[in-house]
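Right, one structure below, let's go through it.
Note that one protein chain is taken out, while the other chains of the complex remain in position.
After this line comes subunit A, so read on.
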Amino acid sequence: MSNLLFDEPGPRARRRIRIATVAGTVAVLALLALAVRQFAANGQLDAARWQPYATWPMWRYLLSGLWSTALAAVVSAALAMAAGLALAMGRLSRRRWVRLPAAAYVEAVRTIPALLLVYVVLFALPRYGLDLPLFWKLTVPLAVSNAAAFAEIFRAGILSVERGQGEAGLAVGLTPGQTMRMIVLPQAARRVLPSIVSQSVGLLKDTSLGFVVSYAELLYSGKVLATYNGLLIQTYIVVALIYLVVNASLSKLARVLEARRPGVRPPRRRFARV
């Protein structure tokens, strides 16, 4: 907790804090009450409309959607990380003809929406005879767009390793490739681990584009279910809660990883995690 903006409160400040506490609590409760009233007034609170989500078949269906989400996220994360590592090394290469294309890729992909890439894979590639299976229609565009973000994370990590480490590697007679692989990368990887985990949360969120691709991940499963049972808001709330629990756990993991390495400042990120 930063104490930047306030000191130990005196009697008057304590009174004001109490007032603000009550006001804040009342505001939240009022908001909740309003929401409940809206639900009740439109008959969305009826037990019959929530009952299905207390039964196993519904959950089995949604959990199989979650499994597909996880599968798509893991596969596209693996692809994106491999490509990202290659791009990061490319951007740090001494050879211009490697450095420039890698930099151009990263800068270009950063400014193209993932959905546009999905549309390209969905509607443009089949015209040129490349009709990927459904699973790859989701994972390939996600890998393409996240590779750039991973590349920047790895690059920042590699740059954050002290110069002396690489120089020492070269001094004991390792080739530049060996130095990178055996000395710089292991240290860089450890430093960027929290960023990698939180970027993976972003990627997991992106898999909800399966909604567009009609790949049966969690959100699309929710859509199918809502069309089938007509419980729109209930289904989407349950789906949102599942995403929330999974992603919040992963974000928590990222924070734990970050806290475990005292003294090492994480490299600065250029990509907003959005």
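Everything that follows uses one rule, which is that a residue touches a chain if its C-beta (ideal position, glycine included) is under 8 Å from a C-beta of that chain, and two chains touch if they have at least 3 such contacts; residues count from 1.
We take it that contacts and distances are computed from a predicted model.
A chain of this complex does not appear here, and its UniProt-recorded name among "Carrier domain-containing protein", "Cytochrome c oxidase subunit 1", "Cation:proton antiporter" or "Glutamate transport system permease protein" is "Glutamate transport system permease protein". Among A:86, A:132, A:174 or A:237, the one in contact with the hidden chain is A:237.
Touch with the hidden chain on the side of subunit A covers residues 2-7, 9, 13, 17, 20-21, 24-25, 28, 38-39, 41-42, 44, 108, 110-116, 119-120, 123-125, 127, 201, 205-209, 211-212, 219, 222-223, 226, 232-233, 236-237, 239-240, 243-244, 247-248, 251, 270-274.
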